[in-house]
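Left out: one protein chain. Kept in place: all the others.
Note that the chains are named A and B in the order they appear, and that numbering of residues resets to 1 at the start of each chain.
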Amino acid sequence: MDSTALNILVVDDSQIVRSVIAKSLELAQVPVRMLYQAANGAEALKVLVSHPVDLVFADINMPVMTGVELVERMSRDDLLWSIPIVIVSTEGSATRVQDLRSKGVRAYLRKPFKPESIRAVIEEVMGVTYAN
Amino acid sequence: MQHVIGIAEMKVTDQPDDVLVTYSLGSCVGLSLYDPKAGLGGMIHCMLPLSKIDPAKAQANPCMFTDTGVGCLLQAMFDAGAERRRLIAKVAGGSCLLDEKGLFKIGERNYTVLRKVLWKNNIMVAAEDVGGTASRTMHLYMESGCTTIKIGGRQLELV
Partner (left out) sequence: MDVFCEVIEQIAFMFADPAEPRDLAVQGRSFMQASMSFTGQMQGEVAIAVPTDACSEIAANVLGMEADDPFVTERSADALKELLNVTCGHILTGLAGEKPVFDLSIPQVSDLDEAQLSQWLSSPTTLTFAVDDHPVLLRLQMQGGGQDDSCTDCR
């Protein structure tokens, strides 16, 4: 396995969105070692404390624990604060995006997104380039 | 050798010195496919989004419609030995030109249907230059695999 392969966590209460992100990663041929999925912030934290994760894709509006709470919890955690988070959400509020960025969110992808923008955002956040 | 792909036409080649070109992509969409390992390239120029408006025409010439044409080009590429995971897909066209019904939607819809077919066929768009109001010319140079667009007198590489 490629040593640069990533462990990615996808957090969205919609299974169909998680599947679309997974398919986009596959088609983009982004090297993925493990792809973890969680349906809300609380499930995501469980994955994060027990598995090494390089990058998180998170929705905002989710039951149990929202993406905003997840970001806040991660930003206060000694171990999790440095894991890059990309928000993938339908929300168009620049105020909220600004607020999330100030809490460490690295990029924001607004739904609906094109599949190749998943790859572009990984290249941007992780500072890598994947060949076509 | 240069091959001109006319409206509602497609072409697949394995000749490294070939250049595939299609002119005047307005509301039409053009797709170039390239498999670097197999040395295969293909191009199509589709006119209308959906074949259901004229099934007889679609049967006679599937390349006229985006929903039937793109599948034909993919099949021709696979038959020639291309592999899905290696295909590099580049898209141009889909401009908002006033069509005969006075609607501006044909270009946009051609593009949407193209996206749908590629997504269903598990192919990612590597680069595109679409929309706007200008007409485009697309070249695929087989030697390098490079796809270029000419728009408003400027030529740029699609990367």
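Basically, contacts are C-beta pairs under 8 Å (C-beta built on N, C-alpha and C of every residue); 3 or more make two chains touch, one makes a residue touch a chain.
Here the structure is a predicted model, which is why all the values come from computation and not from measurement.
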item: Hidden partner chain, touching residue among B:C63, B:V113 or B:V130; value: B:V113
item: Residues from chain A at the interface with the omitted partner, ascending; value: 13-17, 19-20, 23, 61-63, 89-96, 111-112
item: Missing-partner contacts on chain B, residue numbers; value: 108-109, 112-113, 115-116, 119-122
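Keep in mind that, in the parts below, only the chains that are shown with their structure count from here on.
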item: Computed distance of Cα centres, chain B from chain A, in Å; value: 33
item: Contact set on chain A toward chain B in their complex; value: 23-24, 26-29, 114-116, 119, 132
item: Footprint of chain A on chain B - complex, ascending; value: 85, 88, 115, 119, 122-126
